[in-house]
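In what follows, a single structure is set out as structure tokens and then discussed.
Complex shown without one protein chain; remaining protein chains in place.
Per-chain numbering from 1; labels A and B assigned in written order.
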Amino acid sequence: MLHDVIPQEAAAPDAPAKPRGRAIVVTSGKGGVGKTTTTANVGAALAAAGASVVLVDADVGLRNLDIVMGLEARVRHHVLDVLENKATLDEALVTDKRVPQLKLLAAAQTREKDDVDTAAFRALIDSLRSRFDYVLIDCPAGIEMGFANAIVGADEAIVVCTPEVSAVRDADRVVGLLGDTRKVHLIVNRLRPELVRKGKMLSVEDVNAILRLPLLGIIADAPDVIVSTNKGEPVALDAASPVGSAYRAIAERISGARTDAPAIPRERSFFDKLFGSR
Amino acid sequence: MSSVRGRGRNLEIAVDRALAAAAEELHEHFADRPDFYRGSRAVANLGALEPSADELAAFRDALAGHGVALDGVRGGETVAPVAAELQLAYLGTTDGDVAVLPRHRPAREVRLSDQARSLVADFAGAREDMVRRRRDGGGVHAGGAAVAMAGVAIPPPARMVPVGLSTLYHRGTLRGGQAMHNLGNLVVIGDVNPGAELVASGDIVVFGALRGVAHAGAQGDRNARVIALELEPTQLRIATVIATSSERGKQRGPEHASIVGDRIVVVPFADADLRKESV
Partner (left out) sequence: MAARRIVVTSGKGGVGKTTTTANVGAALAQRGHRVVLVDADIGLRNLDLVLGVEKRIVFDLVEVVEGRCQLRQALIKDKRIENLAILPAAQTRDKTAVSELQFADVVTQLGELCDYVLIDCPAGIEHGFRNAIAGATEAVVVTTPEVSAIRDADRVIGKLRERGLSLRVIVNRIRPEMVRSGDMLSVDDVTDILSAELLGIVPDDAEIIDTTNRGEPVVLNVESRLAAIYTKIARRLEGEVVPFTALNPPGFFERIFGKAG
């Protein structure tokens, strides 16, 4: 009879289906504004708060997410190996040393972005969504094939922008290319409040007068970020870091745990500068 | 060459070729500024021509098509019975040579409001500008003065959307790198960001902030306008005149840009001359 051949999964029709994870691409247009650092830190913060997170490095040929996470020594296989069936997903996924719910799928270093099959990449993202609460995709700079592949399969986007005219212009181009069907949010990175006050840097308002996006977070420029990326230790995991706490707040806004608007970071005080506190 | 001369509110049309050819030539002239002549009354000076009744009737109808009513004719005696047949007044022979006026209307004094800004041609004079700056000891930043570039020919853009002479309406903000081209007018409800481009053969209206590049009258219509709630374009072009300004950030309200003389002039929308032609 029929019930003998019904497979295990379908045997419990009353069980609620696991909700699909969210696929969010972190992009910017302009290079060097902090996409990779943001992907690593937002992912780490989400995972530290209990979610299962996978970070996907879509920057084929110029991979950096593994370095920022401090996991480069553990990468055995990368995205293209999985897409070309030379390795399974489980063989390629690298578990973070500090937060076990956080995993990384590295990019290939010695290949080209043209090598990625868009449809296969999209299918990969879809299957990751069935396994993880969050799939964060680190997008390459620019708007070429690498960008086009990275955004496919993501129905949400985080645009990272620094308060500089070229970054705003490039971010605007990207927002136009992301289209109307995706939910797009903004993170303003590397703000220097004292320069804004002196009129030597754009303000968050100036940036969003053009971009007009809902704001997820505002992150001040801070030297500890460079140190942490060089060491491979995301600041989001450092309880004492103000930048870390900004990333943790962003993670909470993404998950819905908080709904407040982000505050403009205060200027570093005289004492902060004198005694080198962060 | 035929000519049209104003006499008070009436026109005197001097004709020096066969009426059919003259009608065609005049058709072009009238089509250039249709509303100006509409409702006028005219007298045709036929010179030595001896048209038939049919030819004269066709000429009269052609003028009527442009809203110009032919009341009478001047010419040789043979014209008199032809005119009578069509119930047109015969006004006798020509009274000397008819002066040929330049094709445009007599120059109209343009009064700009106090807030009107004039964008001065500078593009070709970059070198002179630099020399002058050095001589006057000016600063290195070209701030303050507005800059416009006159007379640079712009080829029509590569992709014109052939939707007929209509108005293309778009609701939503245009982002950098996006472009809208139309044969006809363009209306955008939203902002046009820096890096975005609007090109229209007709007028451009932006119900939002225009910060990108807008090219109205792209196929040569110097009467085209650009109107925006906030007019802060990277560059403004109407027909073959280009202008830009370096004023930023001031709240000036809705504004209207058009060609006056050989420059693009921007005035507050409340002061704008919206008639069909003001060039």
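By definition in this document, contacts are C-beta pairs under 8 Å (C-beta built on N, C-alpha and C of every residue); 3 or more make two chains touch, one makes a residue touch a chain.
Keep in mind it's a predicted model, so treat the numbers as computed, not measured.
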Task: Looking beyond the chains shown, say which of A:Val33, A:Ala47, A:Val204 or A:Val235 touches the absent one.
output: A:Val33
- prompt: Of A:Val79, A:Leu102, A:Leu202 or A:Ala251, which residue touches the hidden chain?
  reply: A:Leu202
- prompt: Which of these touches the unseen chain: A:Arg22, A:His78, A:Lys113 or A:Arg129?
  reply: A:Lys113
Field: Missing-partner contacts on chain A, residue numbers
entry: 29-33, 36, 61-62, 64, 67-68, 109, 112-114, 140-146, 164-166, 169-170, 173, 192, 195, 200-202, 223, 226-227, 229-230, 273-274
- prompt: On chain B, what residues meet the omitted chain?
  reply: 123, 126-127, 129-130, 133, 140-142, 147, 149, 152, 154-155, 158, 176-179, 194-197, 234-235, 242, 244, 246
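One rule holds for everything that comes next: only the chains that are shown with their structure count from here on.
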Whole-Å gap separating chain A and chain B, where each centre is the average of the chain's CA atoms: 53
- line: Seen from chain A, its contact residues with chain B in the complex are 169-170, 172-173, 175-177, 180, 210, 212
Touch list for chain B against partner chain A, complex: 172-178, 191, 193-196, 211
